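Selected chains from the complex are presented in situ; the others are not included.
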Amino acid sequence: MIANKDTILFAGDSTTDADKKATFMELGNGYVRLIFHFLRAFRPENKYHLVNAGVSGNTSRDLLARWEQDVLAKKPDVVFCMIGINDVWRHFDTFEKEEYYVSLEEYERNLEEMAERSKEVREFVFVSPFFMEGNRTDAMRQMTERYAAVMKRVADRRGLRFVDMQAAFDKFLQHRSGISISCDRVHPGDTGSMIIARRLLEEMNIG
Amino acid sequence: MIANKDTILFAGDSTTDADKKATFMELGNGYVRLIFHFLRAFRPENKYHLVNAGVSGNTSRDLLARWEQDVLAKKPDVVFCMIGINDVWRHFDTFEKEEYYVSLEEYERNLEEMAERSKEVREFVFVSPFFMEGNRTDAMRQMTERYAAVMKRVADRRGLRFVDMQAAFDKFLQHRSGISISCDRVHPGDTGSMIIARRLLEEMNIG
């Protein structure tokens, strides 16, 4: 799926960003950094150009607004787009500010628009948002699943790849609570970044 | 319930502590501070001596270990003892370290021992731990309720007052999620401290 000299771009929110401004080559401290060093370490014969295009706090609305500048302008060969958890989260943590909510309908339109504008990209992969809560009656988990289902629908409609990242975490959640990873059940920290990185490398047929 | 010149002590964990070492008179930034200023503002004719005896991260085991020095040595007239959420939480966030778990049985023994040693205290009040999660099937909420029930049993057995703080929060949780207060659903922040302070002032017949 990936080839020597490819530019591989990861679009997303804080899970992708991971404080990138403060880090080496702006890779962040999360899964993008793990993938970068894995590729360097075990594919030394190839050169990949990795771009961290995550911005903390982004909803799909925010990401769409910077799509030209932060994604297309980099001329990526491969794009992984993992977005949506903030679209959901704002309904729960900022009760007063309804202007921050992104509805399911808007989310679908935003994803459609991203895909539409990215037809030049050789490999475009939608990666589902996930919530590190094993209780399936939890209100925020349920809303996250509805958004993920919409993402899958968009991917299917357009014949794009879709990675079910919630499923990758559910193996972990069978044995441990999400708050053993982070107290907000959203930020994956080192352990969760490992899960994401491995799942995406698998998707690239590397491991 | 409280009288002029009383020493009123609040024993607990981080919810009580609230970074007390960094603050004026070591009152912390939480509910103890609110109660202190409320009493000053509206009972200026009286003098109360308030003591913040909370320590962040404490379980009932930790609190019991410092009971002589941090509680009894202050010769309090009134004690509010709100403890237990860390006894519960450690089962969820530190999976590897079983030595940090406090079982329901040990919790009961710890509370019994605190009450036993405090017979000289004029007014001793147990205040239940609470978890700011409205979903009653949530595993951590359920465990918190079991610990609160044990606390009530100890209070009843000894004829001590018991404040059901979870109930005070449930009014709030009918309308908003707990993560609108704090992402970990444990630390009450300014809004939750307001709920606690008012409930305890009510218990003191002040308001």
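Observations, loosely collected:
We call the chains A and B, going by the order they appear; numbering starts again at 1 in every chain.
Throughout what follows, contacts are C-beta pairs under 8 Å (C-beta built on N, C-alpha and C of every residue); 3 or more make two chains touch, one makes a residue touch a chain.
Predicted model, so just to flag it, every value in this text is computed and none were measured.
Here 2 copies of the chain are placed, and the complete complex recorded in this file has 8 of them.
The rule we apply is simple: only the chains that are shown with their structure count from here on.
Chain A and chain B, compared by their mean Cα positions, are separated by 40 Å. For chain B in complex with chain A, the touching residues are 92-95, 135, 137-140, 176-177, 179-180, 183-184, 186.
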